[in-house]
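Missing here is one protein chain; the remaining ones are kept as they sit in the complex.
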Amino acid sequence: MMSGTMKETNGYTSTPEEEEFELRAHIGSVWSGGRLFIGMYTFLLASLAFAYFYLRSSNNGLLWRPNHVTAPTAYGWTIFSLTVLASLMAIYGQWRFRKGGVVDWQVAGWTALFAAVLALVLQIWELTALSFFPGSSGYASTFIGYVVINIATLVVGAYWLETTLARSLRLRREIGGAKPELSAYATAQSFRANVAAMTYFWGFVGLSGLLFFAMFYLL
Amino acid sequence: MNETHHLRRMTTIWVVLSVAADLLFWFLVGPHVPPGRMTDTAKANQFDFNVLFVIALPVLIGVWIYLAYAITVWSAKRGGPDPVGGESARTNRTAQVAWITITSVVVIFLAGFGTVALVADHGSGGGEGPNPVWSPAGAIQAETAALAGRGTWSPNSNQVLPVQVIGQQWKFTYRYPTFGGFESTQLILPVDTTIAFNVTSLDVIHSFWAYQLSVKADANPQINDVAYTKTTQTGQFTVRCSELCGIWHGSMYNYGNVVPQQKFLQWAQSTEAANAANTKNLPPFAWTYVPDANGASGGYYPDGTATPYSTVETYGAKQPAS
Amino acid sequence: MSIRGRLATVAVLFLVAVGLIVWSVAAFLTPGTPGGVMDFTTTQAAGQPVDLTVQSVGAIGFGPHPTWVSYLVKDPHTNQWVQDTTWKLPANTVVHMTVLQYDSGSPLRNQEWGQVMGTLSGAAELNGHRFSVYDSNTGNGVGHTFAVPALGLSVPMIGVSANAQVCGSGPCHTSSPHNTITFSFKTPGPGSYPWQCFVPCGLGYLYGNGGPMSTQNYMGGFLEVVR
Partner (left out) sequence: MTERPLATTDGASTASRGPWTQRPGWMSQHLGTAIIGGIIGYLFGHWLGNAVSSNYANIVNSGQNSIADALALIFGVVGWLLGIGALNYPLAKLAGRQPGKETEVQGWSKYFRYSTNHKTVGLQYVVGVLLFLFTGGLLAMAIRTELLSPTTHFFSADTYIKIVSEHGTIMMMMATSIVVGPLGNYLVPLMIGSRRMAFPRIEAFSFWIFVAGYMVIFSALPYGGFPTGWTGYAPLQTQAGPGMVSYLFGFAVIGMGMMAAGFNIAVTIINYRAPGMTWSRLPIFVWSILATAALLTLATPTLFAAGLFGLLDKTAQTAFYVTEHGGSSYLWENLFWFFGHPEVYIMALPGFGIVGEILPVFTRKPLFAYKVGAAGMIGVSLLSFFVWQHHLFQSGINPDMRPLFMLTTELISIPTGFIYLVGMGTLYKAKIRFEIPMLFAMALYFNFLIGGVTGVFLSDVPVNVTVHGGFFVLSHFHYTIMGGLLFAFMAGLYYWLPKMTGRMMNKKIGLWHFWTMFIFFNLTFFPMFIIGLLGQPRRVFTYAKNLQGLNDFSSVSAFLLGVSFLIFFFNLVWSLYINPKKAPANPWDSLGLEWQTATPVPAHNFDRIPVILSDPYHYSEADAPAVADLGDDDRVPVTSSHDGSGAA
């Protein structure tokens, strides 16, 4: 093989075929990694849902939810709306991104990030506005657990959004300007895979947010 | 040596050893296998164990014979023929199908056998929770009557005797609802009687293990865990806590006694009378009690309005805030 | 480096590791071990009754956990109050036990422990008055119990009024309000018999049974009965 066709990376050489192989493996990893991460997160949230329904059906000491205490619904509605907004913005942005609207994606992305951070702040602040003590009932306990997990979800989602957006600013050239889907740069391919995985995760966050909102504020 | 030769040899050794071991076990060891035969559940569970063991022994012996055979006959040191690779060494449909079929049949038989034993023996002495699905005749009526304070028990009446087991750190105490609900640190039972153990806890999880009776039921706070057995022999038995419950878990044991029915009645009536002064300090008999999670004078959770307590009867008065 | 040199290096490192292990065991695992066993076998002639005096204090006031409730025992040789809950007693001997209860009380979680059980007379004396059952829902309640489950022994320690000037840190002096509970029991054959308290008196712990209730040398220990 001609050394001229080989790229040197990290002290070893790669043929074009090997580069192609590694790139595909990398993009496959982003794809399957994104799905596996959602799988892991599902088990985490399912544990919380299990705790909720287990304590609800046990109703030990008639203390599942005395007097039907509910966390402040105004906060709940706002946080939920912001989460769904972020989720929809991420999905819409991805749709535009695929059509070549990088700027549309970025605007939608920053909007989603803003909504997510606002939801995060409100979610933390809600803890100061609770009308019940954490240990006063099963509902109160699971609600505190939900708040902590939701904070983690929003932090993860916002971090993923922010890093993707920040990177898009640095990679304007590589992701191919107005037509990113045509860019064959390895960076662009990798970036698109990352955006797709991130959007998928945000779709998951929106759906699970709906479920838990219903569980804690509506039921 | 051809193929059938190896297998035939191994099979012969296996059959001889398995039959011998099974017979020896069944007749020599079997009758002495714990937990003995003090109750009908103990006897049934001992039978179960022995059946499992009789099935397990040939499995163990089979694999051991195979390993020993391989080590001695197919060792490189013996310089036997070179192994043959290729497709025939990679798969063997007959062997694989046979293996999967045999293990599946054995396993499904065991599950079925266990289920039949479990149902036929009213839960096999294990804790069935507050709503037992396999109750002996008369048990539900006896329990209902006991809770209403109308429970009775007399010798030769074939009545079920409910006994409450209260786990607390670090001792079991016992209440007899059919005898005025007195509480005692002693566990005395009549022989030839179906006992309904109602196990609950005042704090952390314990596990009531009456070893020779073959009864084991976890004691959870606010849960009435019911387990049944029928005593068939008199004698002493050991009660141990079988779920780690803290520092004195290891010394959380006592000895109980199965006694003739008349003797039990005497004991129960005299204890009821002797403890009368204290029994009136106890809360009314109930299947579970809501202990105060806080303990004496200032506990883990803040008191008062922040943590409303259940309206359910508490065991002992509510503790004051510190 | 030669083999010998490397061997020596490894040996030195090994010794350092052993030293660390020994230190860890000494620092974290052995405190509370019956090292300072209070010996009651030499205080009197063989077969004669043993006098055993303890006090219970609401907050011990010293050591690593000054807020914890604890029993203290009077050293029969020096008459000093010592925090030690492992007592060596002669077998088959009558023990006259005196408990100075300086702690306040509360209702029992399980009223079963309001009974006096397993003493020689079937009763105990509270400030000189004989009693065999105590209703902890009345009065000052019960502060602690002294119980040896293996011997069937259990005696409630009636609390002092929480409004009184309760002694705040041990060892307490008899000038502080206290109840004196006396009773007698007979030691069994040789063995190691755990004793404990059945009142959930570990403040700040769920069910009141953590902390001092779950640590030897505070609210529980052993009777080491020897021949």
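As written, the chain order gives the labels A, B and C, with residue 1 at the start of each chain.
Assume a contact is a pair of C-beta atoms (placed from the backbone, for glycine too) under 8 Å apart; a residue touches a chain by one contact, two chains touch by 3 or more.
Note that the coordinates shown come from a computational prediction; the quantities given were computed from them, not determined experimentally.
With touch defined as in the header, list the contact partners of the absent chain among those displayed.
Listed by label, the shown chains it touches are A, B, C.
Which listed residue, B:T11, B:S104, B:S157 or B:Q266, touches the chain dropped from view?
Checking the options B:T11, B:S104, B:S157 or B:Q266, the one contacting the hidden chain is B:S104.
Would you mind spotting which of B:A142, B:A196 or B:V215 touches the chain that isn't drawn?
B:V215
Footprint of the hidden chain on chain B, which residues?
Residues 3, 6, 33-35, 41, 44-45, 48-49, 52-53, 56, 59-60, 63-64, 66-67, 70-71, 74-77, 80-86, 89-92, 95-96, 99-100, 103-104, 107-108, 110-111, 114-115, 117-119, 121, 123-134, 199, 203-205, 207, 209, 211, 214-218, 220-223, 225-226, 238, 240-251, 290-293, 298-302, 307, 309-310, 322 of chain B touch the chain that is not shown.
Name, in rising order, the residues on chain A that touch the hidden chain in the full complex.
7-15, 18-19, 21-23, 25-26, 28-29, 32-33, 36-37, 39-41, 43-44, 46-48, 50-51, 54-55, 58-61, 63-65, 133-142, 144-145, 148-149, 159, 162-163, 165-171, 173-174, 176, 183-187, 190-191
So that we can see where the missing chain sits, which residues of chain C does it touch?
Residues 3, 6-7, 10, 21, 24-25, 27-34, 65-68, 191-192, 194, 202-207, 209-211, 214-217, 220, 222 of chain C touch the chain that is not shown.
Criterion: only the chains that are shown with their structure count from here on.
Cut chain B out of the contact graph: what components remain?
A | C
Among the chains, which is located farthest from chain A on the basis of C-alpha centroids?
The most distant chain relative to chain A turns out to be C.
Using CA atom averages as chain centres, what separation in Å is found between chain A and chain C?
Inter-chain centre distance comes to 56 Å.
Report the inter-chain centroid distance for chain A and chain B in whole angstrom, where each centroid is the mean of the CA atoms.
The separation of the two C-alpha centroids amounts to 47 Å.
Between chain B and chain C, what's the gap in Å when you average each chain's C-alpha atoms?
Those two chain centres are 34 Å apart.
Out of chain B, which residues touch more than one other chain, so two or more?
Touching at least two other chains: 301.
Please set out, as single numbers or ranges, the residues of chain C touching at least two other chains.
none
Can you list the chain C residues touching chain B in their complex?
That would be residues 104-112, 114-115, 117, 132-133, 135-137, 143, 147, 149-150, 152, 154, 162, 194, 196, 198-209, 213-216, 220 of chain C.
Which residues of chain B touch chain C in the complex?
Chain B residues touching chain C: 166, 168-171, 173, 183-185, 202-204, 246-248, 251-252, 254, 275, 277-278, 281-283, 291-301, 315-317, 319-320, 322.
For chain A, which residues count as touching chain B in their complex?
60-63, 66, 133, 135-137
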